[in-house]
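Input: a single structure, listed below in structure tokens.
The other protein chains are all here in position, but one chain of the complex has been omitted.
Moving on, here comes subunit A:
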Amino acid sequence: MHPSNDSYSADAARPDAAFPGGPRTDRITGLPTGSAPIVAGGPIVAFDNVSKNWGENQVLKALNFNVNPGEKVSIIGPSGSGKTTILRILMTLESPTDGQVHVDGDVLWNVKHGDKIRETKVMRATRRKIGMVFQGFNLFPHMTALENIIEAPVHVLGMNKAEARDRAAELLQLVGLGAHMNHTPPQLSGGQQQRVAIARALAMRPKVLLFDEPTSALDPELIGEVLNVIRNLANSTDMTMLMVTHEMRFAEEISDRVVMFDHGSAVEGGPPEQIFKNPQEERTRAFLQAVLKH
């Protein structure tokens, strides 16, 4: 359908056969395509000494953590290790207690201990570069799939409705739900809902897309269809992807880097082969042994 896409040639070896319409990187992310990742400009996500406390409980401990543009990073670790908190701070659903977070060179958070948390203009602008896919889908149940997707492009980006609809239809096609655009979430299975949610996040052309345990709420037989969509996305876009997951094999397959978290800090990180085949830290070994046993 799109046989010639010059800018994509660098990635031609990637398995994108599952994408019926071809790779079309730029149309998904709205970013210039090229041989990803472009690291020259420094990290796209940067946590500097970020702490998060819930009362006595320190969820994140002076965390330093960077993600490079285009990188696909999976965060693994036991529950309560602070992995989801990282995503929630990035999406401004939670505020850090202390520290700085930069996204694409802009300040998202700059908090000192005891500061009163306020939403700033810069924060709102920066937030638009980030999208999120939730564990519980969080689609708007009273709107159709299409309406869910065009809501933000029309009312946040100011896109005209016809254009937004076309794009939404395209995105639904991309996640294999072209025939379901007029269904409401209660009429869709969990896997279908999550795929709509992914399309909805993509419609905002985020530079960074966050996945918070995207398959944890799904029945086992529906996990595959969602993982396929994420896999295709990972293989065909320059978009930065940050994923918290318990799907170890999937993380191993799609990630450029896997980071192991425990007790609010990164224990170790590296290419998936290293983390899964040859972990350096005892805690990583213990965790992987526990989760891969069954």
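Quick note on the criterion: contacts are C-beta pairs under 8 Å (C-beta built on N, C-alpha and C of every residue); 3 or more make two chains touch, one makes a residue touch a chain; residues count from 1.
Quick note on the criterion: contacts and distances are computed from a predicted model.
K.L.:
Determine which name in "Nitrogenase molybdenum-iron protein beta chain", "NADH dehydrogenase subunit L", "PadR family transcriptional regulator PadR" or "Ectoine/hydroxyectoine ABC transporter permease subunit EhuD" the UniProt entry assigns to the undisplayed chain of the complex.
P.N.:
Result for the unshown chain: "Ectoine/hydroxyectoine ABC transporter permease subunit EhuD".
K.L.:
With respect to the chain omitted from the figure, which of A:M204, A:L222 or A:M243 is a touching residue?
P.N.:
A:M204
K.L.:
In the complete assembly, which of A:D98, A:E151, A:E253 or A:E268 touches the absent chain?
P.N.:
In the full complex, the listed residue that touches the missing chain is A:E151.
K.L.:
For the chain left off this view, which of A:M91, A:A169 or A:V291 is in contact with it?
P.N.:
A:M91
K.L.:
Of the residues A:K52, A:K72, A:R127 or A:R167, I need the one that contacts the missing chain.
P.N.:
Looking across A:K52, A:K72, A:R127 or A:R167, the contact with the absent chain belongs to A:R127.
K.L.:
Residue-wise, where is subunit A in contact with the chain that is not depicted?
P.N.:
These residues of subunit A touch the chain that is not shown: 91-93, 124, 127-128, 130-132, 134, 136-142, 151-152, 155-156, 185-186, 200-201, 204.
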